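Apart from one protein chain that is not included, each protein chain of the complex appears where it belongs.
== chain A ==
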Amino acid sequence: MSSRRSSIDEEHEENHMDGDFEVEQDDGSRRQIRHQYRELMQNMQQNRDDMLSSRSNKLTDTLQAANQLFAEVFKPREAALDAQLLVLATNLGKEKASQLQADMTVFDPTSFAEDLLSFMGINRLENPDSDSEDEACAKGYLGADAWKKLGTEAEKYFKRTPTFHFMLGSFKTEPPIVRQKTDRQKRTSKVAEKKVMPAQLKKMEESHQEATEKEVERILGFLQTYFREDPDTPISFFDFVIDPNSFARTVENMFHVSFIIRDGFARIKLDQDKLPVIEPINQESGSQVDIDNQPRYQGVISLSHQDWKEIVDTFEITEPMIPPS
């Protein structure tokens, strides 16, 4: 149809330029054409419902009639009427098309967005920036929790695993960023004190480490000696670590014994009275298990000064099994 319409002007131009094609039409036949056009249009408007009905071909018939009529058209005045009829037919066609889809909804993002805003609890009366002329940004005030509200609804449609969080807060799941640290260290070491500080620190750490190691080995030596002397009597953990003369040394002993346990040289278990006993582990039997992948067990023992006193009295400890070095 549109091609026909666009050709109207061309045709007329041609007609004017080329005399051979100029067809002389008398006013009578032109009036006749105009009359027929008007009749068709009137018919269309009066029988709207009939035209729109999906069972009738009236709209097509009318268009065909108009098409035949157009063969006779040579002047702009009649052509304008033809265009008018087309506009009318197009509007009817559009209405007919949307009626066809009445049982089937077409997705419209704009109305979806409006409905989403309603769901998110938009307050359409309040509008803080009322001079916003942007058409896309409709009027209304959206609350701070709007997206969370929508998200909470959205979660029902997902089989998403819930994320957990740490009960004591700030621990992050990703490892800390190392890069910054090394940069800073480099810079400071470049600036000054390259010689003195690292040397001192290293030495201190080493000596401290060595002292702990030595003490652990010394205590392990005692444990093994006691055990060798009397392999059948289990050694009470309390008897072993408690120094009746010093609470501080008792705590230190427990600290050092913890290394022995961790490294798998000894184990602590409960005897028939549910009291802890300690015994060394024969190293050869477990040596084929690589140390890195050994199962590790942890326990926490708390000992207050009061506890210490009570244990000393109850177990009648008079001498420390680990003599102070």
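Convention: a contact is a pair of C-beta atoms (placed from the backbone, for glycine too) under 8 Å apart; a residue touches a chain by one contact, two chains touch by 3 or more; residues count from 1.
Methods note: contacts and distances are computed from a predicted model.
The protein name that UniProt records for the chain not on display, among "MAGE domain-containing protein", "Membrane magnesium transporter", "Auxin-responsive protein IAA2" or "Ubiquitin-activating enzyme E1-like", is "MAGE domain-containing protein". The omitted chain makes contact with just one of the residues A:Ala83, A:Ala154 or A:Ala211: A:Ala154. When the full complex is taken into account, the listed residue touching the unshown chain is A:Pro109, out of A:Gly28, A:Pro109 or A:Gly299.
Listed for chain A, the residues touching the missing chain in the whole complex are 103-105, 107, 109-117, 119-120, 136-138, 142, 144, 147-165, 173-174, 289, 293, 295.
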